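The structure's right below; bear with me while I get my questions together.
In this view, the complex is presented without one of its protein chains, the others remaining in place.
Entry: subunit A
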């Protein structure tokens, strides 16, 4: 939604009103056209997925072929703990079902398989990749594949253990501009 049109739809404006007041309509439009790949559906990643789905990105593709475990449930509010609901589904599939409900305007889907074996044309579909729950070797491998592409893909890894967390960010050549507000003279004096 909002991909082809210049302006946000009435529905988007109503839903995203409070955050458009933070980052502006233009940023909201660009968010709606962005595509995310997320690997490893543990607690911290569940939080992240919640946040970007609420923000109204274009799509989120989840990767995690593991089956549900007790540990997975402990910090993941996206998975209902009932036995029947979880049967036969992977972590990614369960999280996908929940995430869709947070914002029906975001395309949430599942990708299966070992993504570190996928080629550049797969990664090229995305604007940002978030890796968790995989080895350093795999993280490096995927990072290299992304950096070889002409399109700049924002690359993040994130992990949490107990009360310690780590985020790694690779934005390659990242240029940005900053707005500074200057004090303005008021013309009419009282």
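Keep in mind that, in the parts below, a residue touches a chain if its C-beta (ideal position, glycine included) is under 8 Å from a C-beta of that chain, and two chains touch if they have at least 3 such contacts; residues count from 1.
In the analysis below, contacts and distances are computed from a predicted model.
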Per UniProt, the name of the complex member that is left out, chosen from "AP-3 complex subunit delta", "3-ketoacyl-CoA synthase", "SUMO-activating enzyme subunit" or "Two-component response regulator": "SUMO-activating enzyme subunit"
Sole residue of A:101, A:114 or A:166 that reaches the chain not shown, by the stated touch rule: A:101
Absent-chain contact - pick from A:41, A:62 or A:79: A:79
Residue numbers in subunit A that touch the chain omitted from display: 7, 10-11, 13-23, 25, 43, 47, 50-51, 54-56, 74-75, 77-81, 101-104, 162, 181, 184, 186-190
